[in-house]
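This report refers to the structure that appears directly beneath it.
What you see is the complex with one protein chain gone and the rest in place.
Note that the chains are named A, B and C in the order they appear, and that numbering of residues resets to 1 at the start of each chain.
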Amino acid sequence: MTSESVATRPGVDLARIKAWLPAYGVYAAIVLLVLYNVAFTPNFLAWGNLRIQLIQVAPVVIVALGMALVIGTEGIDLSVGSVMALAAALIPLYLGYGVIAAILISLIAGVLVGLVNGTLVARVGLQPIVATLALFVGGRGLALVISGGQLKDIGNDDLIFLGSGDFLGLPMLVWIAALLVLVVAFIVRRTVFGRRLLAIGGNRPATELAGVPVKRVLITVYVICSVLASIAGLLAVARIQSSDASAVGLLIELSAITAVVVGGTPLTGGRVRVLGTVAGALLMQLVVATMIKHNLPSSSTEMVQAAIILIAVYAARERKSR
Amino acid sequence: KSEDGDTPAAGGAANSAGAQVAQSAAPGVPTCTLEQFGGSKVDLKTAKIGFSQSEKEANPFRIAETKSIRDEAAKLGIPSANLQTTNANSQFNKQISDVEQMLDSGVQLLVIAPLNSDGWDSVFAKASAKKVPIITIDRKINATPCKDYLTFIGSDFEEQGKRAADKMAAALGNKGSVAILLGAPGNNVTTLRTKGFKDQIAKIAPDVKIVFEQTGQFSREEGQKVTEQLLQSKSDINGIYAENDEMGLGAQVALTGAGKKAGDVKIVSIDGTKGAVKAISDGWFSSVIESNPRFGPLAFETATKFFNGEPIPADIIISDREYDESNAKTDLASAY
Amino acid sequence: MTPMVSDPEAPAAAVAADVRRAERTDRVVSLVQRQGALAVLVVVVLVATASFPNFRSFDNAATVLVAAAPLALIALGMTFVIITGGIDLSVGSLYVLGGVVSAYASQWGVLPAFLAPLVICGLVGVLNGILIAYTRMAPFIVTLAALLGARGLMRAISDEGSTTYLVQSDAFRSFGTGSFLGIGYPVWLVVVVFALGMVLLARTRFGHSVYAVGGSEDAAALMGVAVRRTKVWVYVMSGLLAGLAGAINAAKLGSGVTVLGIGLELDAIAAVVIGGTLLTGGAGTITGTIAGVLLLGVIQNMINQVGNVPSSYQQLISGGFLAVVVVAQTYLAKLRRVT
């Protein structure tokens, strides 16, 4: 948001491109990958295909949004996958009381996890990675205890509609993700909370001295992140039409962090790129999809992912400036 | 042939529904006696027994497997304090140290559901020093029976793949293109079920082409995702071979999402869980090859025989059922 | 022109005495804080000894130690990395890769079985180090990419993980399973490597560069510390130790198992942090890391001793335990009230 470019001489100049690349490198990469697919992947531009990519990326986007906020405060949240599992485990237990009740319960679970994480980080003063590691390990255990380890099929049509229904020609999942993107972008750009969050990431002691209720803001950030993860969790349940606490959200923390960082948000905090995060998630989704469509083995998918992460982050890295 | 083992043991009685049946051992298969093994006789009722589970009890197969062991022990009157169970949570090194710790604590019989077929050297060193017999269930360990371990009870995964290929070829009329949803990479089960399937297809139905193989990690969600991608790039696919039921069920959700009808794409999978067997009745799955997890009775029976001095064959291969239209409704009760 | 001097004697002297006392308690508390993990370990071991008869047995202790050996090596490398303020997520993948490579190379003998994984994992460490030190990309992300890349590489050389290379050398195999004085060779190796690590960290210029880089990178550079070289080296060390861990594990298992190591990096980080090393860098000890590794091992052992804990509860317990230890650590650290 605050990247000002130095006034440069007119004409084609490298400086302009250099300034542009870090911020928009992800978009350029997406364009390249799409062009490649258009040329070499049959049926790529078909609406059905694009639709699938959007549906598949939606949960990652939702989790990554929360992660972006946390990273904006110079934190990190490893527990998101476990939160998804918790939400997933709770859904079938309360579906008997209606979809709304089940959704509310799993959101409340998200709030609670967020409160624990936030308290450990803001009040106890733990390093975010360690604070959330505890729930990363324990949270999924709790989810399995709750679900008794059983995979449960979901037959509730309202819930399934959320996962696979369409509204005005777009999947519900995509609507929900888009709405959340707008909400989070709005929070970051227009709210007091958003400004405070960035200031905390930029310099926490200074923000504290400026009279900002730093602890409250931090706790809220972790709560938002967990709630977004539990939304992703219940949407995952709705989409696969079953609740599987052992599998849902597995390793999503790494995908989410990757999306955020590839999207240009620095891990050092103080800045959040919401659209970049969406683009980062989309880029990684397209990489995987491309590899699958060309029927390449998983080993090469992983190596290509590694290379793309490095290139994207290298392009976006902060020049040393003090 | 594989069709022989079709009739379940006693059929009907709820508690014995789906119990394992060992194939009659072929003559000439090496056997092992207590004497050959070199251990001493142990009374199961008072013995300390260890059971090492490999993966979390969070899928039907593992849940049924662990439950079967526990139930059978209870049935035999083994006090629950004497049955020590551990779970490696899919971490192989943890399983190794779990088993070693059980050996240290003095178990006299080990039942192991191994996470991996190789890598058991240190365990064998310890177990053979203490002369503790090891029965491995569901997955075989690459080692010497009667020396490193006593025996293996389980299915023949490669055979399961072959049978799935037979079913697939039949469902497609020996022609068409097929996608494989692979299990977790590196897993022996994945390797064998893939090999069996591919070999058999090449042999019996050369016109069935395998056009796509991607891992679905044995999970429903991944199975669904991969199938969605598959359907977009190869919409003319005729069959999907899922290396476990979960991925097959994920594929089913993906097919529904893509507007396909039941039967448009033939699904053959392996395991025999309730969900999959029910999907046969619904017309989505063509057939399911069973991989029976109820090892308890056979394992304890084998141990009892062994300690009584009877010879035990090196491999006790169970005869897995298979489900198709003909028996899916009637045999649903024996699915797990 | 005499300024008003309010009686200065009493408060000033009192404060001076106070300060002296404070410095003394500071030192005590700092000791407890630094060795907090050790204290917790002692408590846990005492509890376990009292509750589980089997826990006391020598065999059991030996098994716990051997099982902890690979994690210990990895955590040692991670300690150096974290003290420089970095993090290395690639160790889990490198550990598996190292094991596969080691098993493969064992066909040429014991030495190749040790050297090959060291070379390959060391190279990945060099790559990590160079990217982190020279391009200033975040360690988290560079090593995350290395995690994926190394796993991909491991799959690529093992036929998508389906080929398990068996250890061909009996000498190498017996290194993994044999023992001296009843304690497995891997444990002795770990003891030697840790002793070297301690000397390196506490008693050499390199060790002090590691602390300096983590304490303040810019200041260290201005004070003439070779910041980049130090960084490259810690990642190389971390890679080498992960490779070595892979090798001893391959020797123990007798094969290059491909289905290992997922999440091991987080265990290593947890062990290091439980050991009192700050993730922000600049402070930490190796004794703490030893205590952290052993704590994780002992807790696991206790869960096994109980005997029938369902798998989901195991995770719940581990998570809860982690939280308790880390929170306790932090409170101890806070007592120091550094301004």
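As a convention for this text, contacts are C-beta pairs under 8 Å (C-beta built on N, C-alpha and C of every residue); 3 or more make two chains touch, one makes a residue touch a chain.
By definition in this document, contacts and distances are computed from a predicted model.
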Among "Sugar ABC transporter ATP-binding protein", "Pimeloyl-CoA dehydrogenase small subunit", "Heme exporter protein D" or "Cytochrome c oxidase subunit 3 family protein", go ahead and choose the protein name stored in UniProt for the chain not displayed.
"Sugar ABC transporter ATP-binding protein"
Can you list the shown chains that the omitted chain is in contact with?
A, C
If the hidden chain were put back, which of A:Ala29, A:Ile55, A:Val184 or A:Val212 would touch it?
A:Val212
Of the residues A:Val26, A:Val113 or A:Ala199, I need the one that contacts the missing chain.
A:Ala199
Could you tell which one of C:Ala50, C:Leu111, C:Ala195 or C:Leu222 touches the chain left off the display?
C:Leu222
Touching the hidden chain in the full complex, which residues of chain C are there? Just list them.
1, 3-6, 8-9, 11-16, 18-19, 21-23, 199, 203-205, 208-209, 211-212, 214-216, 218-226, 282-283, 338-339
In the full complex, which bits of chain A touch the chain not displayed? Write them out.
2, 4, 6-7, 190-193, 195-196, 198-199, 201-203, 205-213, 270-271, 319, 321-322
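Convention: only the chains that are shown with their structure count from here on.
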Measure off the straight-line distance from the CA centroid of chain A to the CA centroid of chain B, and report it in whole Å.
37
Quick check on chain A: which residues sit in contact with 2+ other chains?
144, 149, 298-299
Each of the following residues of chain B touches two or more other chains, namely 56-58, 185
So in the complex, the part of chain B that touches chain C is made up of which residues?
53, 56-58, 80-81, 83-87, 89-94, 96-98, 100-102, 104-106, 115-122, 125, 142, 184-188, 190-191, 194
Touching residues (chain side chain B, partner chain A) in the complex
56-60, 63, 185, 211-215, 219-222, 224-226, 228-230, 232-233, 235, 246, 249-250, 253, 256-258, 275
Within their complex, chain A touches chain B through residues 41-43, 46, 48-49, 52, 55-56, 144, 149-151, 153, 164, 236, 239-242, 244-248, 250, 289, 292-293, 295, 298-299
